[in-house]
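Note that one protein chain is taken out, while the other chains of the complex remain in position.
For chain A:
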Amino acid sequence: MRTPSRERTRIAVLVGRYALIAVWMLFTLLPLYAAFVASLTKYENLGKSFLYPTDWQWSNYIDIFSRVPILDFLKATLIYAVGASVVCVVLAVLAAYALSRFRFRGKRAFVSVVFLTQLVPQVIIVVPMFMMLSDVGLYDTYAGVILVIAATGVAFPILLLRSFFDGLPLALEEAAAVDGASRLGILWRIVLPLSAPGLATAFALSFFTGWGQYLYPLVLTRSPEHTPVTVGIGRLIDNTTPWEMVMTGTIIAVIPAVIAYMLVQKFLTNGLMVGAVK
């Protein structure tokens, strides 16, 4: 018996979808897999086993600590990521609350400026910032870099938290206002506890932004203890790159970001969706 053509189309579409997804997965995971294999290989054997690790050189993960000051790099990266996230989330909560709950002169202008900050390339800010931070004595400090990351990274958290606050019921806040609670009191005791998922998303987004910074710390710091892992590992790449070390360092530095992502995955995907669809 002949399969009806509709049934055949359905199967063709399904096969097509799987093929597309399979190719994309391969493309997505290829560099991570290649990095993982290299991180488990001796330098001399790099060319020999490329499809799967054959010598399982876990010692790369120990050797890297003596060959590269990776702990210092990771510490700097963590300080940038957490510092920038804290600044971003605090500023974003306040600004997003104002945008969500008040009507005020200049609101439209403020939203436009927030949007515009997303469009300014980092390299344009970093040049004058280099000179300004030198003038005020913040060159080569964590604080200087954190402020710059926060300023260019605060837009997304603001827009995200704003849509999140818009979705919260007003009744509780009104009741608290009647009871004489102050605005900040309402924000702190009622809005924030209800906003845990939104806050987690905003924090995670800022954390990823801070974790991946490259240009700002590259230009705005000089000393080794302020070098983030992105810059530190990137510097190893030259004509005689120790690829097994670079890939080991990369895996070590990517893992915290992936773990952080898995922790907030549910919130993050929803948050991004809210932000984008709205």
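Before moving on, here are some points about what is shown:
Note that in this section a contact is a pair of C-beta atoms (placed from the backbone, for glycine too) under 8 Å apart; a residue touches a chain by one contact, two chains touch by 3 or more; residues count from 1.
Here is the rule we use: contacts and distances are computed from a predicted model.
In the listed set "Ethanolamine ammonia-lyase small subunit", "4Fe-4S dicluster domain-containing protein", "Sugar ABC transporter permease" or "Acyl-CoA dehydrogenase", the entry agreeing with the UniProt name of the missing subunit chain is "Sugar ABC transporter permease".
Checked against the full complex, the one of A:13, A:62, A:143 or A:196 touching the unshown chain is A:13. Looking at chain A, the residues touching the absent chain are 9, 13-14, 16-18, 20-21, 24-25, 27-35, 37-38, 46-47, 50-51, 87, 90-92, 94-95, 97-104, 107-108, 110-111, 113-125, 127-132, 147-148, 150-152, 154, 158-159, 162-163, 166, 170, 174, 177-178, 183, 208, 211-215, 219, 230-231, 233-234, 237, 243, 246-247, 250, 253-254, 257-258, 261-262, 265, 269, 272-273, 275-278.
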